[in-house]
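Structure in structure tokens, see below.
Just one protein chain is left out here, and the rest sit where they should.
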Amino acid sequence: MGILNYLWIIPALPLLGSALNGLLGSKWPNKIVSVIAVGSTGLSFLAALEAVREFTHLAPENIPWVKQYFTWIVAGDFRAGFDLQIDHLTVVMLLVVTGVGWLIHIYSTGYMAHEGGYYRFFSYLNLFMFFMLILVLAANYVLLFVGWEGVGLSSYLLIGFSFLRKSAADAGKKAFIVNRIGDFGFMLGMFLLFRTFGTLDFVPLFAKATPMPADALGHLGMFTVACLLLFTGACGKSAQLPLYVWLPDAMEGPTPVSALIHAATMVTAGVYVVARSHILFTHAPTAMFVVAIIGCATAFFAATIGLVQTDIKRVLAYSTVSQLGYMFLACGVAAFSAGIFHLMTHAFFKALLFLASGSVIHAMGGEQDMQRMGGLSKKIRWTYLTMLTATLAITGFPPFAGFFSKDSILLSAYQSEHGGRILYAFGLLTALLTSFYMFRLIFLTFHGKPRYDAHKVHVHESPKSMLVPLVILAVLSLIGGWVAAPAFWGAPDYFAKFLEPTFAQSGSSSAEAAEATARALETPLAIVAVVTALLGFVVAVWLYLKQPGKPEQLAKSMRGAYNTLLHKYYVDEMYAALIVKPLLWLSTNVLWQAVDVGTIDAAVNGIAEGATDLGDGVRHTQSGNTRSYAVWVVIGALVIIAIIFWPYFRPATAGMVR
Amino acid sequence: MSDFLAQHAEILITLVKIAILLFVVLTVNAYLTWFERKLIAHIQSRWGPHRVGPHGLLQPLADGAKFLLKEDPTPAGVDKFVYYLAPLLALALALTSIAVIPFGPDPLHFKGHDIYLGIVDLNIGILALFAITALGVYGLALAGWSSNNKYSLFGGLRSSAQMISYELALTMSVVGVLLMAGKFSLRDIIDAQANSRGLFGWSGIFHWNILAGPFPQILGFLCFFVAAIAETNRAPFDLPEAEQELVGGFHTEYASFKFAMFFIAEYTSMITVSCLCSILFFGGWLSPFPASWTLTTYLPSVLLIPFGLWVIWDGLRYETIFGKLILPAVGAVIAALGAAFLLFPAVNAFIQGPFWLLSKIFTFLFVYVWMRGTLPRFRYDQLMSFGWKLLLPASLANVVLTAAALLWRGN
Amino acid sequence: MVPTHYYLILSAILFGLGVIAFIFRRNIITIFMSIELMLNAVNLAFIAFSRALNKLDGQVFVLFVIVVAAAEAAVGLGIIIVIARNRQSLNVERVDLLKL
Partner (left out) sequence: MNAPLIIFFALAAMCVTGAISLILQRHPIHSALSLIVVMVALAGLYLLMGAEFVAAVQIIVYGGAIMVLFIFVIMLLNAGVEERTNLSKLAGFAGIPLGVALMGFLAAAVARSQDMVQAAAQSGAPAPTKALANLLFQDFVYPFELTSFLILIAILGAVVLAQRENA
């Protein structure tokens, strides 16, 4: 077993790259920086591939493969070690993170070529890779939380990469703070788990948890509470209701960042955690239900907002939110493998979408508003093709990747016992909206007549370094889903099979009966989904190709709804009114004025002044008058004599002269 | 009463001894002044006192009467208590110091009591003596201070500084002797000299510390004598009372009997020092001749009888009637004393020690006066540098050498 | 034969008087003398104990104390002379500043 014994190499490489770039990069030319950054990531990708190859040769009893490197925290019987673990779930995440991450690194070398702070960017990006890998490789919740917070940090750094723009800095802060809320819940969940199981290592924890009885539906047992708390963290990280608000703003970051962190990898960390703790969740049906509902609601909600956004990246951001909603929906209905499957495919095509949009923005010279684009398909053909591929994938046209993953999610939702039909309906509706706004994006961007000033903007195709990753991702988003294809002609879903060892315990997806019904339902549901997608496509064509004037009329006709959507249901305003303002008031008047100035400073200054006054008082004993000193000496002598001779003040005690 | 005496005969005897010693010492004091004045006068080729009595022999009595009868003014602004205390202190301490000095080797046998010559024999005798002389300084210093007179103050300052400085040398110079004797008691010191191994085994005078082995105390003696002179404020170290500079120094403001007290104190301490010199370094009452020379035991008579006859002859040819009457009487007494010694061997044997001791004391007194007559007074800085830079190191060297010699000799 | 604790109590009293003198006199020289008085009281206690225990160590200590007292007197009086020279006063209550 070669690299499996040295799993730490995989995260260590990006860390090394980050350190080198961050500490020394400022002196280096961009070429060296990019070589180091891309090289370190690529090496860790290769290492991951090797690890997976070795992993496939592991005997089943060695799975999950846990390696303990050093003990990090020891308190009582609590041990949190730097332990790395690899199992099937980890393998998927590992490949996605390193692979996509590597591609995006390559892309970035081209995209960021003319930006300032080149070394800084790659240092942050490598740092993110490191933490993300820690997150997925961690063998206990504590280490996982390290990665969790680490990716939060690097996302903050990258969102605020161009920190001179106030909007960017604010977006960074917003992301960080909103994540804090979720992380708080996550920590509480960890504490509860530790209190219950006495450990936070996955293997023993789940081993302890499996035999325990599940909480009844609608009953807040330990499992339910713990899962809900963990899910809070997941919501924060994965931008689910009600904590999604940070993600759209995160688009202030450079596009590759959006692609890597806010589409492909980091935001899926929540899904990963839920899947990782699937045993706990399966013990808490209530929590599962909540997850499903939240996921579903988020999916629909975000999609509706996506309808009217005009900023290309924001559209994609909301689509990301809604796709994440899909994933949680899947997890909520115990179709963890489906969720992870969608996670993977989504990583491919959403990264592709972002990169392509980045390429578009690059071509447009930084323009992001779709209403000033149009008719680009001729000028930037490669970008157009790849983006079209991604769109087809996300809208779920066979045989693109999205089709299979989304299809399996909808299937599982349809099958789930509690309110499956409603979940399914909303899922379908979301699919419709998705295909609509995605094609709207395509048409607004690439079709119709150009709405930009051709003299100012000189549209040009992006360099190879950007196109190559696009193409690769396009291929992936085309074939990425085929591992699940055999399900249609009765053969097993290889992806599900592959993940089975991990999710075996969470039975539902592997129950034979479910298998049978699934086969029966597979095809009709698929057809329905495709039809829905087509419908969305047709509407988009009608609105944005045939009669370009129509949308404005629509917007006018139902201005209320339109504005509501345009202002994202006024959620930000609501938060500002309900949370931010009171918080500011509290901070200003209570924490700052009362606590800090009134209490802490007052205490400190008070002590200082007290010392001064005391000294001023005691100073008078230091009069320099020898006689007073003599009196003090005498007092001291009296005390000492009293102490020494007290026992002898009783008669007939010997020893004074001895 | 009688039985009290029977029980406490010792006390009675001591009291009697004290009375006798006081009388003797005071008389000697008186005639010491006469002797000094005569000697100085002759050194300066003058006659000296010769009006009161034959050869001015009654001068001391006249002086005494004058001291007693003169008016005794107390200057204004003096510190009364100290002013009166100082002379008393001086005199008392001076007289006390005599008490520890033994005057003869063997006791008188009287009604079963052994009466030793000398009042007490402390086994820390020499230390006690030093203690008393050390206190002696207060008399002078306080006198000088209390007189409310700048000259007196200077006198007092000088005397105190001088005494502190020379006391060190004084004490140190004796250590050699103490090392050789191994005792503090004066009597023991003399006995130690008697039994000491003389220089080259010779006897007699070579037993004395001044000459005896292992290390003759010549250096020690010189230091001791000089320091002692300074301690007694005698010329050439009489700075505290330097008439020419301080119009009498510490006793400027003292008249009549209080002055007399200082006077007596000074001469008494002279006597004490002479006693010490002879006891510590010159074998005390030991005869300078080997014991085998028995004829030397008649030396007292041999000296006294001719002297008495000379006095008679001199008296007969004296001018005044009084002289013609008194001098032969005195001479007769002296001659008779010598004859008595000759006639009664026991008595002769008994007075050997005292005779030699007294003669040595007389010699030192003569040296005292002689020095006063010849040497000029030191300057103050000379005094200090002499005491600290020469006398003290010399006496220390004496100590070291003596100790080394003793070690070398292995006893 | 005088009981030992008579001597000890006497030394205690002398010591206390020395302390009082130290506190109550204002003349530096007198204060210095009161220190000597305290030292003497301690010496008395030393001698008393050495007699009580038939050990001469006490007397040796007394000798040391005397030596130290001599040294102390030499230096202390030197200091006093300097003070009197610089401040034209021997009153400790007038000498309460570190520098003139």
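As written, the chains take the letters A, B and C, and residue 1 is the first residue of each chain.
Definition applied: a contact is a pair of C-beta atoms (placed from the backbone, for glycine too) under 8 Å apart; a residue touches a chain by one contact, two chains touch by 3 or more.
Worth saying up front: this structure is predicted, and the values here are computed from it rather than measured.
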Among the chains presented, those that the missing one touches: A, B, C
Of B:39, B:95, B:119 or B:153, the one touching the omitted chain in the full complex: B:153
Touching residue (missing chain; options B:57, B:119 or B:142): B:142
Interface with the unshown chain - residue positions in subunit A: 623, 625, 627-628, 630-631, 634-635, 637-638, 641-642, 645, 648-658
Positions on subunit B contacted by the hidden chain, ascending: 79, 81-82, 85, 122-124, 127-128, 130-135, 137-138, 141-142, 144-146, 153, 156-157, 160-161, 163-164, 167, 171, 182, 184
Hidden partner chain, residues of subunit C it touches: 1-21, 23-27, 29-30, 32-34, 36-37, 40, 43-44, 47-54, 56-57, 59-60, 62-64, 66-75, 77-82, 84, 90-91, 93-94, 96
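We take it that only the chains that are shown with their structure count from here on.
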Subunit A and subunit C: spacing of chain centres that average the CA atoms, whole Å: 84
Subunit A and subunit B, separation of their C-alpha mean positions in angstrom: 117
Subunit A residues within the subunit C interface of the complex: 623-627, 630-631, 634, 657
Parts of subunit C lying in touch with subunit A, wherever the complex brings them together: 19, 22-24, 26, 31, 49, 52-53, 92-93, 95-98
